[in-house]
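Removed: one protein chain of the complex. Kept in place: all other protein chains.
Let's look at subunit A:
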Amino acid sequence: MNYMNNENMLEVHNLKKYFNMGKKLFSKEPALLKAVDDVSFTIKKGETLGLVGESGCGKSTTARTIIRLHESTEGKIILDGVDISKLKESELKSHRKKMQMIFQDPYASLNSRMTVKDIISEPLLVHQIGSKHERMDIIENLLHKVGLKKEHATRYPHEFSGGQRQRIGIARALAVNPDFVICDEPISALDVSIQAQVVNMLQDLQEEMGLTYLFIAHDLSMVKYISNRMGVMYLGKLVEIADSEEVYKHPAHPYTKALLASVPFLDPQAAKPEEDILLDGDLPSPLNPPPGCRFASRCKYAMDICKKEEPLLKEIGTNHLAACHLL
């Protein structure tokens, strides 16, 4: 992965997404679910940023807010130099072309009553790309790219296996020739042997089309493998971000350490991480979270200050940011 220039594909500044859960009886303030709370990061062109964390940590909400499936509560989303967070729907359309998404569930994300051809040509129609004839060419080309045959164009999603459906979803995302693709758990619904096929294909496409990825997954070893940099989220906060190698070799945040320690090792004789790193308990509720560090309730190193003051992301090495009072 070489960076031709140092330009950023995406910059996210202080992104917040609060969901209003309605007023409780007798309370003045509405309950706020802080799904994404003050998250900032950048993704360089041609780079893959992996985002990991437990379910409910806000990684999917971050992705959906970036692509504006959710309206952000606060913050800036700068895609290729343009702040798209406050653009009107009509102004947004031309920018939407640059940014596409691949979804987790290949069964739910394809309309079962549309043929493959219709599914892939829909984004082309929306953005008025090509004549009818040209669109067919584009579709055939895309099907070839994702390893399907052109005969598949007239079939319906139910005729395909999970891996093939995910390929259709990828073809649809690539139809408008985007620069930036958000992959939201693209492989977690697939079988092990098929996962590798899809991951390899995503990498080939990245090289071929110069794509930038935001790759969300909970499989840490896969995220480490596919991404250049990796961000770890906990309860709506980004707690650590660094090069993937660095995160794996020198995790700084106690949560990152615990997360890495709980990945089952593929080598039965390898040294097992110390048992006491493992986390107890569950993710606390993101509804009105306590002040201070959100991880404090599960952190064994928690000090007094952790419960009062929120740690900020600070640089602890080259390109290595972490938010913890210990550092």
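Observations on the model:
One rule holds for everything that comes next: contacts are C-beta pairs under 8 Å (C-beta built on N, C-alpha and C of every residue); 3 or more make two chains touch, one makes a residue touch a chain; residues count from 1.
Everything that follows uses one rule, which is that contacts and distances are computed from a predicted model.
The protein name that UniProt records for the chain not on display, among "PTS sugar transporter subunit IIB", "Oligopeptide transport system ATP-binding protein", "SRPBCC family protein" or "aminomethyltransferase", is "Oligopeptide transport system ATP-binding protein".
The omitted chain makes contact with just one of the residues A:73, A:177, A:221 or A:297: A:221.
Which of A:58, A:106 or A:163 touches the hidden chain is settled by the complete complex: it is A:163.
Those residues of subunit A that touch the chain absent from the view are 1, 54-55, 161, 163-164, 191-197, 199-200, 203, 218, 220-222, 224-225, 228, 245, 248, 258-259, 261-270, 275, 278-280, 282-283.
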